[in-house]
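A single protein chain has been omitted from the complex, and every remaining protein chain is retained in its original position.
Chain lettering (A and B) follows the sequence in which the chains are written, and residue indices restart at 1 in each chain.
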Amino acid sequence: MASGTIPILKIGSTLLASIQIELHDTVVDLFQNDVLQEIEKTAARGLIIDISALETVDSYVARMLANTAKMAKLMGTETVIVGMRPAVAATLVRMGYFMEGITTALSLEEGLALQNSYTKAAEAE
Amino acid sequence: MLKLDEADLTNRLAFFELTQTDFQRLAELKSFADRWTNEITDGLYELIMGHPESRVFFPDQATLARVKKMQNAYFLGLFAGSYDLNYVRDRLRVGTAHERIGLPPKLYLGAYRRYLELIHAKLLDHFQGNEAEATNALSSIRKIIFFDMALAIDTYIAAYLETMTRHQAAIRELSTPVIKVHDRILLLPIVGTVDTQRAHQIMETVLVEVVEQQAKVMILDIAGVPVVDTKVADHILKTTAAVQLLGAQTILTGISASVARTVVQLGVEITRMHTRSKLSEGIELALSIVGKRITSKPNHSEREGA
Partner (left out) sequence: MQVLSASAVPHEDNPLWEIRIDKEADIVAVRQCARDLAKEHGFDQFAVAALTTAASELSRNVWVHAHKGVARIKILRNGKRVGIELEFEDHGPGIADLNRALAGGFSTAKSLGLGLSGTKRLVDEFNIDTEPGRGTKIVIRKWKREF
């Protein structure tokens, strides 16, 4: 049962989760749960997580995002993280946290375009 | 303007050895001040108007009259008996005003010296030969005058620092010129040595610009960086990684033979980045990443100037 703390929308075959609130650890865990349940429920091919409202992304949140993408991938869903703020990118890199293996895009539009290209590529196979 | 708080004020008064005794003494000299302020002010301006350097600041009678009036008020203020933050703010305003008109510190200090001399003479008169009392009074006056001078000099320093800060900000902006080469392609030519502070500032500027311009490709040209050691390479790597985190790509250009040699010998991992030796190649690569390319015009001929 989705907690609904962070709304998840569906655009075509892509899920869009936009994190607008201050992330307490419990919210973080619930969010991850909600996302995965939605993927299961809707069989979405793509997931976009919008973090443009996040001023702070510490290692816990970064790990959560990376893990969520890995879990989604296991379910056949590609994740794109969009809207990272300059200060967030700088901080993560300075900490030594490079978030390997996750895909990012500058904006929601870019993220959707990326998801579309993934879908087309998958269909071509 | 310079800012002072209660603690600063307490420390300052302590260093100038201004105590309640001094404050009381100064307050008691109020009638002395009232009696002699005009003469002392006249004496001061006699010096000021007698030298061409200082005279220029008081071009006409109206200005001179106004300034003398303010000088009287200033003098009386020394004996007001209250030396709190309001007093300080008032003195700072005086200093700021002088700094703004461009009065050099040497003239300021020279004037204060004359001031003290004039006050000393009048004090001896006032205490009618009672040397001890006159000395005490002069001591207190000297303390408060030096206290004021320090405030005035500090406003000068604060003003210069502010100018320097503005210049530094301008220099920073000029030294990190991010250029829009084409739609969604940015270029930053890095010229000169890159120390840690500059490296931080480069990364920050690059990231802000990438987001603001929604750039897909960031070209970093390092042909103008004289020394590329592990530290610099590390800074470049971090910047590239950060740009990638945002969802854009970096192309490193201007890699000379010696830089290529150094970097590989040092074991620095930059193989995952796009790199090119020439900037022009970098631009071509950037264009292809965004789905464009440079082609020749259909009727182009090699015969220039024909």
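Keep in mind that, in the parts below, a residue touches a chain if its C-beta (ideal position, glycine included) is under 8 Å from a C-beta of that chain, and two chains touch if they have at least 3 such contacts.
Given the structure is predicted, the values throughout are model-derived calculations rather than measurements.
Q: I'm checking contacts with the chain that's been left out. Which of A:Val35, A:Ala72 or A:Ala90 qualifies?
A: Touches the omitted chain: A:Ala90.
Q: For review purposes, identify every residue of chain A that touches the missing chain, sorted by number.
A: Within chain A, the residues that touch the unshown chain are 22-26, 55-60, 63, 85-88, 90-91, 94-97.
Heads up, the rule we're going with is that only the chains that are shown with their structure count from here on.
Q: How many angstrom lie between the centres of chain A and chain B, each centre taken as the mean Cα position?
A: Their C-alpha centroids are separated by 44 Å.
Q: Touching residues of chain A toward chain B in the complex: what are they?
A: 81-82, 84-87, 89-90, 92-94, 98-99, 103-107, 110
Q: In their shared complex, at which residues does chain B touch chain A?
A: Answer in residue numbers: 203-204, 207-208, 210-211, 214-216, 238, 241-248.
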